[in-house]
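Report on the following structure.
Omission of a single protein chain aside, the complex is shown with its protein chains in their original locations.
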Amino acid sequence: MKMAVITFPGSNCDYDLYKAVQQVGGEATFVWHRQRRLHGYDAVMLPGGFSYGDYLRAGAIARLSPVMESVVAFARSGGPVLGVCNGFQILCEAGLLPGALVRNASLRFESRDVHLRVERQDTLFTSEYDAGAVLRVPIAHGDGNYQADDDTLERLEGEGRVVFRYVDPTGTVTPDANPNGSWGNIAGIVSADGNVLGMMPHPERAMESLLGSADGVGVFTSLVKSLSTAAV
Amino acid sequence: MPQDLVTSPLPRPTDPPVTPELVADHGLSPEEYERVLHVMGRELTFTELGVFSAMWSEHCGYKNSRRLLRLLPTEAPWVIQGPGENAGVIDIGDGYALAFKIESHNHPSAVEPYQGAATGVGGILRDIFTMGARPIAVLDSLRFGDLDSPRVRYLFSGVVAGVGDYGNCVGIPNIGGEVAFDRGYEGNPLVNALCIGLMKTEDLITASASGVGNTLMAVGARTGRDGIHGATFASEELSQDSDEASRPQVQVGDPFTEKLLLEASLELIASGAITGIQDMGAAGITSSASEMAGRAGNGVELDVALVPVREPGMTPYEILLSESQERMLVVAEKGQEDEVRRILEKWELEAAVIGRVTDDGRFRVLEGGVVVADIPALPLTQGCPTYEREGVESEEVKALRSADLSAHATPSGDLTELFLRVLGSPNVANKRWIYHQYDTTVRTGTAVRPGGDAGVVRIRGTRRGVAATTDCNGRFTYLDPRRGTLAAMAEAARNLACAGALPTAITNCLNFGNPLKPHIYYQFREAVRAMADACQAFETPVTGGNVSFYNETDGKAVYPTPVIGMVGVVEDVDHITRAAFRNPGDAVVLLGRNSAELGGSEYLYVTAGLVAGEPPEVDLMAERRLQQAVLAMIQAGALHSAHDCSDGGLAVTLAESALGSADPGDASLGVEVTLDDDLPPVAVLFGEAQGRVVVSCAPERLDEVLRLAADHDVPARSIGAVGAPGGALRIRVRGAAVELPGERVRDTWLQGLSGIMDAPHAAGA
Partner (left out) sequence: MSSHRLEIRVKPRPGLLNPEGKAIHHALAALGWAAVHDVRVGKVIYVDMDADTPDAALVEAEAMCRKILANPVTEDFEISLVAAEGGVPS
């Protein structure tokens, strides 16, 4: 399973994603943002960080990088794309996912563990989780507040495209469980065709109990499994 | 070249004449200026005056500290690089080395807290990656006045936002630190940042400019007027607009460029195309170029017209003294300049050839080919005079220290209420208001996040970890500089041991007032001497550090605050131990002895507004035995938790272990103990006696824990047990008790700092 981890100037979670893929037996390659062609990859990952310093708008400059044309083409042809944190922001700026991530409601950077409920267990990225599973995963972001217009939000909920939601440890959606003001406690969504996932929390940082939680492993094993099944 | 054959540079037409007044404004005493003239053999140009004023300033020259700093032990078999380079480096085993250093950015943070703190982090990161090490963690040690002042709240929130935004953007996790609020820091906040970096032992690169004929290159950001102060040293541009000239030119940080610079620098170092690299920090190009030359015994010649600039009309003086951030000075192997450029271009950074390494031992500066400064390098970098000043203890402090505290040994109210006041004070309360603004998990290495005794990073590919902490109790050091410094060292070492790490080495950040004042120099001298003694006792050599003098406003200095940044090695990540209790029913054991000492305590400050009395005694050998005992217990797998006693005293230590992380999903536990010491209850609960650690273990391992303590000659006794999830806190002392439902303890602790900072009125300058 060959995964491309796209690196923009300022990405700083590329290494963590790389290690996560390796941990589940996949093969990861760093792809520098200036590279125009993407061939031979089974999946593409956009890591977290501060591409271009988050100057102007988070992800706004990155999404115009040479490599993004290929990423968009890959996604439109059905290739799996995972965007984490800044990666999610880039996917929204690039129009591969609806809505936008704006400044956290607290106006501060929020860095801590949150709990997520897996809303859909039938996606490429969540097949290894039980439906309704509650995961403990770190967040670390200043602009993680998911917002969209009413039509979009209605559609997302109606079509079941919310994949992860912020909850309390018992799995209940509460205002306190929402770290950034995201509408509907939305933490991660999937595209209409189901192959592009964007999420603000960092599953690649929840791969080992030594570091606090191994609940993120499922995202990567799901992807690897989905791809091997598809390859058959 | 004989001095009489050296041509004197002609003065630039727009430079001011070098008069005694101008020399004095540049911070050089008449005697120092005489010395400069003797070194030079002629009068100075204005540019040369600027160079000497920077290199012979307190900040670069360490004039008033160097002699005392020589007392500090700096060697050990595991020290690869001691003081003198950008950072110290120690061998941590398995082929890995750790570079680390702490630095201050106090004065800029008082002017512009966000940028001052941000650029402080930027500077220390550069000091680490210029050694060839990849930064793996930062810690911050902060001091402010009391939080009831809007200006203090403004400084505090600005500093935290600056530390966070810069570190988060570069992508380095913050794994710990400390903050203290006391009126002693009212006019002068202290912002110290520590960075640790990882590399293979064979990857060490030094900053010296070896190889005559090699090329000097400026890489990274362009040079602007950042950090050049005051109207006196007017540039051609500034003099045209007096309004501009009177404003300080604050340094603005760009963490995005820093991230690129970090990657580019590590790649440059790995490429073999360079022989030296240095961060351009204080006094920018001047210090980096001249120091590189001085170290190698060579000379450098550079042309300021070749330095990429951000502003028009910059003079040589300005270019040489600029403190613009995110710039490095690189020595490329002759012929490798294109390779250097290629690497920098990949990271979208500029690189410009600005000069070369010579063999004439001079620091020579040209402006478009015309010499404007020509100085012998070694006297410039090492000829700075050093002083030993008069040190006399302040009578006021002596009186404070001998204050009679016996009235305070009787509680002024209900013990439980007093406990809540101490627990809820900003110094003691939970600090997540701070570290929730810091990315603590990026780079997937953080095994112990902020909130405990020491931060721990695991070293991938090995079984090891590295632990780090910053500690200093400014009140203790104010009341008794020697004891206070011993206590800072002892606390740091206890913190590391509790995390499962062997204390290995230190870096120090010495924050003091004006050393020309005898009572300040006394503080400094006693602190350094005490540090030397403790370093010997703990076998933790000093590998580098920073001195920050003149932290005073209107003649009032901050408390002497020698911050100890201590690092240690965790042999096996299985040894990593946390402060939080884990299992209901576990035995709670107190290692060490309680005492009647209340001097300098948080209790005294909270209940009586007092900083007085003798700080608690420190027995260095007993501390060492305690560290060893804790490590032995941890390595035997006997402990479920370990937490050292410090601010607020034993009651707070017990509460913190019971409360745990306060994260959703991590339940707090109850605790029930009995402390039957024949001492005033207030002292047992809130005294800050040294040499104490609270551990917990399974009941069946209690005997083993007590035996291990006895083996190390450490007093130990079981004092009670861990309670149920959400259970009560119950501490019984002679004739009284502190008793509270767990919920109440938790709320007070969580609100103590957040309640103040999240309140609507909080923001404001």
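List of remarks:
Chains: A and B, in written order; residue numbering restarts at 1 for each.
In this text, a contact is a pair of C-beta atoms (placed from the backbone, for glycine too) under 8 Å apart; a residue touches a chain by one contact, two chains touch by 3 or more.
Predicted, not measured: the structure shown is a model, and the values here were computed from it.
Within the whole complex, the absent chain has one touching residue among B:T257, B:T577, B:S646 or B:Q690, and that is B:T257. Across B:Q325, B:S548 or B:S754, the residue that sits in touch with the chain not pictured is B:Q325. Of the listed residues B:R310, B:R460, B:K556 or B:R717, the one in contact with the hidden chain in the full complex is B:R310.
Think of the hidden chain as still there; on chain A it touches residues 52-53, 55-56, 61, 64. Mapped onto chain B, the footprint of the missing chain covers residues 111-112, 115, 221, 224-226, 244, 247-250, 252-257, 310-311, 324-325, 348, 763-765.
Rule of thumb we're sticking to: only the chains that are shown with their structure count from here on.
In whole angstrom, the spacing between the mean C-alpha positions of chain A and chain B is 36.
Remark: chain A residues 9-10, 12-13, 15-16, 19-20, 48-50, 52-55, 108-113, 115, 136, 138, 140, 142, 168-169, 177, 202, 204-205, 207-208, 210-212 touch chain B in the complex. Residues 161, 164-165, 168-171, 254-257, 259-260, 347-348, 432, 435-447, 449, 458, 460, 573, 576, 663-665 of chain B touch chain A in their complex.
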